[in-house]
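Note that this complex is displayed minus one protein chain, with the remaining chains in position.
Chains: A and B, in written order; residue numbering restarts at 1 for each.
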Amino acid sequence: MENLLEIKDLNVIYKTDEAIVHALNGFTLSVKKGETLGLVGETGAGKTTMCLSTLRLLPDQVGEVVSGSIKYRNIDILKASKKEMLKLRGAEISMIFQDPMSGLNPVMRVGDQIKEVLNLHFPDMSPKDKDARVDEVLTLVGITPERKDQFPHQFSGGMKQRVVIAMALVAEPKLLLADEPTTALDVTIQAQILALMRELKEKFDSAMVLVTHDLGIVAEFCESVAVAYAGEIVESGTIEQVFARDKNHPYTKGLFNCIPDLTSTAPRLTPIPGYMANPRDLPKGCKFANRCAHCTEKCMAAVPEMQEVAPGHFIKCNLFEKGASGQ
Amino acid sequence: MRKGREKKMSNTASKKISTSNRKGQMKQVWFRFRKNKLAMIGLVVITILILACLSASLYIPYEKVYTQSIRDAFIPPFSEGHIFGTDQFGRDLFARIMYGGRISLFAGLVTIGIAFVMGIILGGSAGFFGGKTDTIIMRFCDILMSVPGILLSMTIVAALGQGLGKMLIAMSVSLIPRQARTVRAAVLTLRGQEFVEAARCYGTRNSTIIFRHIIPNVMGPLIIGVMSGIGGQILQIASLGFLGIGIAPPTPEWGTIISENQSNILFYPYLGLVPGLFIMVAVLSLNFIGDGLRDALDPKQKN
Partner (left out) sequence: MSNVLVETKNLKKYFPHRLGMVHAVDDVSLTIREGETLGVVGESGCGKSTLGRAILRLHEPTSGDVLYDGKSIIGLKSREFRPFQTKMQMVFQDPYSSLDPRMSVFDLVADPLRICKTVPKAQLPEKVSETMELCGLPATYNNVYPHEMDGGRRQRVGLARALVLDPKFIVCDEPVSALDVSIQAQILNLLMDMQEQRKLAYMFITHDLCVVRHISNDIMVMYMGQVVEYAKKEEIFAHQAHPYTKALLSAIPTTDLSRRNRERHVLKGEVSNPINPKPGCRFAPRCPYATAKCSEPQPLVEIAPNHFVACHECSKG
């Protein structure tokens, strides 16, 4: 299947007064049409930076793409004009933010906020059609259209997130970037929202990048998965390949071991020792080296190559080098 | 294996720390303050200014401030014997500014000092205790704020009578409500923070919580508010003087000097420019110091 979004070797830095923060370091990722990709990583893995770069919404003056390319279909996002980007955002690629409270304008009726997206992307649509479309999309996300004249503060957290999803979907985008859409929500509400998103995604046949730190959500919701660590993808593959747990990057393995689940009986968890590498001062070689049990001289010396351990299953680790015995 | 290594490292590190004395809080603040060039310039300038004003009697005879002589009126600056020139009565501008600075700087610093302390006490207790205390204090502040500052000062002076001390009280009263509001808003956000709850958890008394945890955290906005108010204060002394309350001419004071020369400024601009320059330099220096202090008190600006 053709790739909808292709990010290649992307390097993004944030310049602050004191230091340069290396947010993305050779980040490579591709999303196929209609696919749901889970992007897993912890704080500082570069998940949000990747979403913002794709929409070219990096903060001015501070965030900067140093090298690499982002291609959406055949459009080079990094070279596209402002006008082209305006057309893309919302209509072709849209984003759902983590915090539903800050994603909505508190002094604007929710119906009007959704309609604004239509005003931008479908200026020719008649006002009546727009209203009908707003009603339709609200019904889709499980909010009765009568509530469109209410303000965001009249909605609960889960309902707000539904409004945000309605806004993201109203122009029927081909690609949806969901940045931790359920982290701020309770478990039972999370289940509702995830079920809703799955349903809508199928209905519109759009692709989705689901950014999360929760491996469980990825396992239940996605078809393929990419694991990010310190601004690069260290492992990617289908859900079955990665979650089979026979060949994994040491970091992915560490993640699996340190989440308590509902079946294990071990008295203690096995945490990954140490802390995330400092993005202001990254090691030269593998970023995970100082936390890794299998670290060798070679890992410290240079960034490992991406190895294809099975068709479509990539691991960026020297352990899986061709000819090496693996684990 | 790894754990053992870490432990060894931390042991040697702990020895190193315990031998070197922990730097005192004030020392650290001074260290950070010194790194701010503008603030240091401000500190040096304001110190020179204050010292120069205080020691004015050592190098300018007191009579020069009041001696009038029509013959010497409107001598331009940089003339012999009158470095800043003279005013319409032939009084030496330099002498008047240096002697006037005593009152201006003193009054400015004292009023903001009073406002600072009262703002913390009133705003702090309103924000921290909430409920009725809050309502009473804040409504009282609202009443004070609804009266124009100058009118309020006039009323208070009228009630208390003339005099520098009374004028200072009058001026600080008009400053307090704004200050109290700033503090209250900051305290309200801090009060809900978990670290206040944590302190309460191990039995910290309210007063200790306020002094140890709340006030250090509201210092930043407070100092800025106070320091930027000082310029207005110096000018307000002048307006009060102009209305015949507080410092009355011919007693020199920076604001008064400007206002008494008002009618001649068009033809002899230096009469306004020179005292204006002094006010500006003083206010600017104090603002720089305020900025520097805010940053220095904030441990986030460590390096």
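Everything that follows uses one rule, which is that contacts are C-beta pairs under 8 Å (C-beta built on N, C-alpha and C of every residue); 3 or more make two chains touch, one makes a residue touch a chain.
Owing to the predicted nature of the structure, the values given are computational and were not obtained by experimental measurement.
Trainee: Out of A:I20, A:M101 or A:A191, which residue would touch the omitted chain in the full complex?
Mentor: Final answer for the missing-chain contact: A:A191.
Trainee: Among B:R71, B:K132 or B:K300, exactly one should touch the missing chain; which is it?
Mentor: B:K300
Trainee: For a quick check of understanding: of A:L120, A:M276 or A:M306, which residue touches the chain that isn't displayed?
Mentor: A:M276
Trainee: Write the list of chain B residues that the hidden chain touches.
Mentor: The missing chain touches chain B at positions 9-10, 13-14, 17-18, 22-23, 193-195, 197-204, 208, 212-213, 216-217, 297-300, 302.
Trainee: For chain A, which residues touch the unseen chain?
Mentor: Chain A touches the missing chain through residues 42-43, 156-159, 186-192, 194-195, 213-217, 219-221, 239-240, 243-244, 254-263, 267-272, 275-276.
Convention: only the chains that are shown with their structure count from here on.
Trainee: Between chain A and chain B, what's the gap in Å when you average each chain's C-alpha atoms?
Mentor: Roughly 50 Å, centre to centre.
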